[in-house]
Each structure stands twice: as C-alpha cells, then as structure tokens.
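Mind looking over this structure? Questions follow.
Note that this complex is displayed minus one protein chain, with the remaining chains in position.
Chain IDs A, B and C follow the sequence of writing; residue 1 opens each chain.
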C-alpha cells in the first residue's frame, strides 16, 4: 500500500482526490492539510467521505518522509515553496496548480505575476498528461498536473497537429462548469449572476493559453498559436472544448477518424465518439473526443469532467504511473450517463 | 411627476426598483446611493439600465427635501438610522429591510440582535401589503415593505385564517430562488454548492417567522403559530410557498375557492389559479395562489417573483398608494410565462 | 460470478443498473433487453459504458434459466407478466416498478388502474428496503424495489414511528430531480417548462402515498397516514424529503438523535448527519437523514440519489443479499460532494 498526503485538502481538487483515493486499492491517504479545518475530522467537513476516510486535517504535513507521494492541491505559488523539501526527502510531488507547467521561468513570471522560486525542480518537471508523456511521468519526481481546459483541448486537437493535417493556428471556444473556479465564493460564481447565462471571461488572457501552446508545440514539434475564449457555464462539473482548425490538405472524416483511432486505440480513458458528451464522462476519468471536416476547417470537440480527468483523476492516473501501480487502478468507473 | 430616491442602489432590490421606476409614468428617480460606486453612472454599473436612467450614484442622498419618497434598499439596521431625518423633512419612507416590520421593539431585538433606535416611527409604521393594509398604507409616512417569504405565504393562507376555516397552527415549507440572498457572494449561493440541489436552512429560526406570525395574527385577529422551513432552490427568481393547514370544519374545494375569490376578486395582482407557477409570475408583480382540501388538511400554494411582488414591485405598489397615484401605475406587465 | 439480466435496459434505471454492475466484483450482466435498440451494442447507445460492457441489446431474455437473477426495469405492468415464468425457471426477480409493492391486489387496482395478474408471487414478494427487511430479502424470490420518494421518506421517519415518539399523521413535502420521471420526454420535464421553477404535482394522488403508508404501517405496527406533496426540481438527480411529524411526548434533539443512531448504527448506507445534502450522496448508494424538534413538531429530512439508493443502487444491494454476496459489494463509493 502506497502512502500519500494532500496539501490543500479542503478545496475542490483536494476533496476530489480524497473521494477517489479513499476507495483506491493500492493507495492510502495518510495526511491532509487545511489551515482553516486543522484538528477536525475530514469526514465531518466533507460529509460524503464519512465511512471512507478516518483521519483529521492537520496544519502541515509532518510525516513527509513516510509518504511516497504528495499532491499539492492549492492555488499557484504554494507548490514551488513546498516541493524542494519534499523532493529532498525522497517524496514524489504532483502539483495541481500552474507552478510547474511552464518550463520557462520567464514565461511563468509573465503569466503568473511573480518569480519562480524553484527553478531547480522546474527544469525536470514533467507535464502530467499520460496520453502524451507516459514514459516521462513514470520516472518523474515532480509532475505538473495539467489544467482542466488544456486537458480537454489537447486531447481534442493534438492528434491533428501531430499528423500535420492542420495549420498551427487554432481557435478554442471552451465552456466550463463552475467547479473549475474553486470553492471560494466570488461575484462571477454567485448563483444569481451565473445561473441562467453563459459568461465569456479572460478572453485572450487566460493562463491556460500559454500552457496549451507550450504543450501542443512540444507534442507536435511545431510552434502553435491559440486564440482561447473560455466561457462559464451554469453547470457544476464538465468542460466542453470546441476547437476550430484549418486543414492544410484535403481530408475526409474517415481519414480524420483513423488519425484519432491510431493515437488513442490503447488509451483506457480517451474515446473517439460521434457525439462527445459531458454527461457521458462526468464523475469519471474518461474523455470523449471527436473531429469532423467542414470545408477546409475541422471542428474538434473534447469533453471531460473538469474535476476528474481535468484535475484529480488525472493526478491519480499520474500517481499510479509514478508509484509503479497499474495506471487505471482506482479509476475504472464509467461516467454517470444521466 | 413624483420624485424619489433610493438608498442602496447597487443591490438586487435597489436595482430592481430602478428597473421598474425607469419606465414608470408618474415617478422619477432623482437619486441613488452607493458607497462602492459613488460617482459612477448607474447604467455603467447596471448595464440593463442604459438608455433608461441617466444619473450617477452618490454617496448620500443630499436632496432629500426635494424628494417625495425614499426607498431604503439596504440590509437591516440602516433604515432606522436614515428614517427619522427623512420623515422630519417631510419625505415618506419605504423600508425594504426588516427594520419596521415587527412593531414590538423587544421582538425586533430578539430576532435582529440589536436595539431598535427609531421606536418613534416604528409605532406608526404600516406593513406594506396592499391586499390587507391598503387604507393604512395610503396615509402612512413609513411603510415596512414585506419580506419575500411572508408575501408569498400570507397571500396564500390569510383568506383561510380570516374565514376561520382552519386552525392557527401552520406549516410553511417554502422554496426560494437565490436572488433572495442578495448580491453579496457567500458559500451557500456559490454555484457549485447550490446549483444541483435544494438546501434547507434556518429551519425554525428564520426572521420571517415572527413577521408571518405577527401579520397573520393581525389580519385574522387570532394568534398564529408558524413552523417555517425555507429551502434554497437552484433558480434565480421566484418563491413557491407550500403551506399545510388543518380544517376545523368540513369544507369542499368549492367552498375554499369561494373564500379566495371573495378576498381577491378586486385585487389587480393576486390570482386564484389551479396550478400556481413561478414561471407565470416571474418578472411581474403578480402572485398566484391556490388551496385544496385533502382529508382534514388544506394544502395552500403561493407563487411570486421574490424581487418584484416579494420586494421592489410591492414597494412601488405601496409608493403609488402613498403618493396618490394609481395603484397599478408602472406595474401592469404580465409574467414571463416561459 | 453470479449472472443477471436486465429487462428494460434503455431507460434510466436500467442504464444505472448497468453502470453499477459493469464494475461489480461478483455479478456479471449477461443480458439486457430493449425493444427499440435490439441488435445494437449497449455501449453504442449508452456511450458511458464503452469499455465496460460488451453485450448487445436483445428483444427478449432468452437465457433466463442460466441467470441467477433478473431485474425488471420497466414501467409498471410488465413485471407481473414476466415474473411467473422467471420464478418458475428458478430465477430470482427484482422489480423496479410498482407491481409488487402493494400486497393487497385491491389496493394495486385502485392506484394502478388495472388488475394484478400475478397474485401468486405478489403475496410472497418482499419490499426491498434492506434497512428494514433484510432477513426477508435474503430469502425472497421476488423483491419489490422501493420507490424513490418512499426510500427517502421511510429512512427519514421510520425510526420516529417505530419509537412511538410521534403520532402517525405525517406531512411529506418532497422534492425530486427530473430523472425520476424517466427517459421519455414529456411537457413537465421539457427544459423550458421545468428549468427555472419548482413544480408541485399529483398532490394527494401520487402512487407513492399508499406505498409509504403501507410500509411505514408495517414497520411501526401502526396505521400511518401521509399527506404527500411531491415537487419537481430543476435538478437531474436527487431527492430531498422534508417531513413534518407531531410529538406525542416531550423530546430533546439528543433523544431524537439517539433513536436514529440506534436504528442505523450498523447500516453501511444510512447516515444521521446534521445537514442532509443531495450533493453529498449523489452518484452513491448513501442516504443522509436528520430530525430535529421544533416545539411539539419534528422536522425530519431524507436525502438520496433517486437513481441509486432510490432505484438501481438499492436494487443491487437487494441482489447482493438475495445472491448470498456481501451486501455492500459494488456499492462502496462515496457521493460526489461537489
């Protein structure tokens, strides 16, 4: 039984990690931190865990050296402070925030507004998208768990870019459930404001833009340019990413389908389906993708649960790889359907 | 043209007052206050008012003596500070908060947690439910605009209590849209928390309990006891109040219907309909009510838009009466239906 | 590995059975019927099952004698036609409809509008609520899986009735997600109609009324009378049942809590929690209940996922008992929380 800790155990991604790991066959949660809830039983705060997890929140992780791996499920800026000591003590780290996603410290500063203080681990960190970085993740000490929008988008468009069927100029019109904004109340996620509408925000300025460009550039070995328009949906969980690409040679829908089938045929969590659906994947680690030709354009869709494949499920998938476990352990549950 | 001001013009009830009054044929908004937005054009903050209202928010109402009436659309505690000076300058006041609803200062302190500082105006204040206090409202200087839950509930059950058909022990199971919680974000109205569920809260302790008991006791001349369970709905606007009463004599549905028809036949805003519906009244000042017999029990329903008949529409209805205008002026729009 | 079939595999409860059973450690789905989808792969119709279930829909179950148990997940009227042959062939039956819930054929006719055609199995059928009928379920050939509203309500109020703390006259104000209405589109579940409102329906006439009265009467050994008001929520999954009971002796909240703790302390799926929440149990087989005293009344709450503990999860729990498996097998997943 592998032993893990969670820094930031009160938030949505921390709670979702606990929801998945409390019934994981090979991983045990030994520590969860929470400043505001230290000393309380986790299952008294998150009542859905009652009967599944019998530990208390602590202020800090004091037993790091007994842990095989620590998840950092906090806003950005925390992981780069905690990681050096964890790595030094031989503990692997999966960071759910953006701290280790952009390998260039200058890029990090530009998009996150402050210096990166752990460039040592940054340079060796691995982007935790197993479908494209599986071998590297297995050997990594520090994994940068992908953002929710990038996961849905990269899975939807990477096969086309890798196949060189499309130009590298991409429009991404993405729609996310409100849980992606985290658990802290704000004007934008106040129900009377967001409840019967769809709200575009951070157009062209969202931090997931450079992340998508960097990762897609890496996997396709071509500089990629994204125009990214995120929208807030009146839905709790789920992302649909609608992507527009331009063909650089004539292709049929069948040829497109073959590209995806080749890419994903052995992937346990990615399905190329005719009509990708948030409801089909919600509460699961699955992604559904599709792409079809319209004239000289391709419209590609990616659908995930932003808290599972877009965050905590993907982190568990990475943890399985990093800890030498079966990649799908604890994650083989179908989406809700209804 | 009557001149009015709004203290607290940024919140939902203040904004809704502006939405109604900006097209009112006989009332003009001359001042709106907002601490956080003072100096800004109202229609730059509330963009739906663009082209309808061309004034700026101010810190305070400086021209009170030129105003015929002021609405106080703030949380409780403010109106009792502002009212004495307004009344002294000859300006009528409609308070949207709870400051003037409970005429007994001891009750006020018990439920609102602090002393009442304007007992002088409190004793003469009138409860602003025109269907039951029309003559008094016409002559009042200070009107306590009813709470949203009490409006839906009193309209639904008062005819039965007045007719002495039922005992005075009532169960009120009410469901409200999230706009009733106001514009300040909070954990309970955070979309991921309230978006796919219904949340009971403040059972037996909600401040609208004594308000309903006091007003129903007054109109029925019998001490009334309410067990009140409010629930938060994943809906923006609308209240449905489901009320359970016990018959003290046998009655048929037809006899019940006659009681309501007699009570409301001349009321422009209350309809006794077979299936009261939030959608039928939303965005309007109308209420729909119904009551039917089940054995020795009656189930009564009341449906309103909590921001209109449950707040700002009702306040305008009162203002019309207080200013000698036609009671329905500016309010004759049907509900949305869809 | 036990072998089961599902009659009615296209609907919501049939699909949910498949979602749970496709990862069940000891049960295997060998047949699913669907008139409209016969010949198609189940996972092509219900795409969330892709990779989990590799069978095709058939018109009928042809291999019944090889099956240990068949779930009938259809509207009422079907199970009583299919059950005699299944039972005769030695196959156990769990009926998800109302066919075997009311043991008195006259009651069945009154509420369901036609004669019962399998009174032979009806008289021996067992109500599938393990918390109250566990020993009987283990030995049953035919189990009537409880309705969704009755599950939430009985779990919430039975302990009080059994303890004789309350009178037997109960008001049940229940709120259900739309998936409870099944997969066939109708005016009431049309999104523009039900999407931003709460709709009371079938007040006093809902078929779950006699079911609750019969079962609560049985477990408490006292005739019970329910006034039942169901409401349709703009939510997909979840039921909250708010129940009003009258104390017949003074009791404190602590005494009430002890009654529930005694009743449920060994139950794996029922929790007595301070604030029962649909979100805490959704997508799980758990129920959360609570009860508190207000004067001479008790307000009791029950929260479940209507498709899991209110339908297919409960059916699997019963199947586990009937097949000699561990009662919790395949069902130990926490609710979603968010």
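FYI, contacts are C-beta pairs under 8 Å (C-beta built on N, C-alpha and C of every residue); 3 or more make two chains touch, one makes a residue touch a chain.
What you see is a predicted model, and the numbers here were worked out from it, not measured in a lab.
Of the listed positions B:88, B:106 or B:338, the one in contact with the omitted chain in the full complex is B:338. Considering the whole complex, the residue from B:22, B:129 or B:142 that touches the absent chain is B:22.
For the chain left out of this panel, the touching residue among C:62, C:119 or C:186 is C:186.
Contacts to the hidden chain, counted on chain C, fall at residues 12, 177-179, 181, 183, 185-187, 189-192, 194-196, 234-236. Counting the whole complex, the residues of chain B in touch with the unshown chain are 12, 15-16, 19, 22-23, 46-52, 179, 183, 196, 236-237, 268, 271, 273, 275, 277, 279-281, 283-284, 286, 288, 307, 332-338. Along chain A, the points of touch with the absent chain fall at residues 171, 173, 175, 177, 192-193, 196-200, 203-204, 225, 227, 229, 231, 233-238, 240, 242, 244, 275, 277-279, 282, 292, 294-295, 297, 299, 301, 338.
Basically, only the chains that are shown with their structure count from here on.
Where chain B touches chain C, over half of the residue numbers in use are shared by the two copies, so each contributes mostly the same positions. Mean C-alpha positions place chain A and chain C at a centre distance of 36 Å. Residue positions of chain C touching 2 or more other chains, listed in rising order: 196, 236-237, 275, 277, 279, 338.
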